[in-house]
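With one protein chain held back, the other chains of the complex are shown just where they sit.
Entry: subunit A
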Amino acid sequence: MIPNPNIPEVSIPSVIQNIPLQHYLILSTLLFVIGIIGVLTRRNAIIIFMSVELMLNAANLLLIAFSSYRSDPSGQVFVFFIMAVAAAEVAVGLAIIVMIYRNTRNTDIGFLNKLKW
């Protein structure tokens, strides 16, 4: 950590003072569970993909919360990398969905049942 003389020492944010870390844990777990339920219940490939994005963001929120509470910047750098990987994943995944649509005229995953076996 490089101390910066130009920036005055700001006091501890009030969220960190008043909200226990457990609340962030529960919030991101709820987001993750909603993502799981979305993946399991929906049949449209794009909605499944959006649920996966929700799960990724739950992990991001948890990493940022821990990194802020422990004042350890490595967690936030990790979130930065997760965002880069998510961007790559979305580009490739949406290309795959467009290809599926070109072949089946549909994005319903029920049409891809050969992948089950």
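To be clear about the criterion, contacts are C-beta pairs under 8 Å (C-beta built on N, C-alpha and C of every residue); 3 or more make two chains touch, one makes a residue touch a chain; residues count from 1.
Heads up, the rule we're going with is that contacts and distances are computed from a predicted model.
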Original post:
Which listed name, "NADH-quinone oxidoreductase subunit J", "Phosphate transport system ATP-binding protein", "Ribbon-helix-helix protein, CopG family" or "3-isopropylmalate dehydratase large subunit", is the one UniProt assigns to the chain that has been left out?
Top reply: "NADH-quinone oxidoreductase subunit J"
Original post:
Residues of subunit A in contact with the chain that isn't shown?
Top reply: 1-2, 4, 7, 9-23, 25-27, 29-38, 40-44, 46-47, 49-51, 53-54, 57, 60-61, 64-65, 67-74, 76-77, 79-81, 83-92, 94-99, 101-103, 105, 107-108, 110
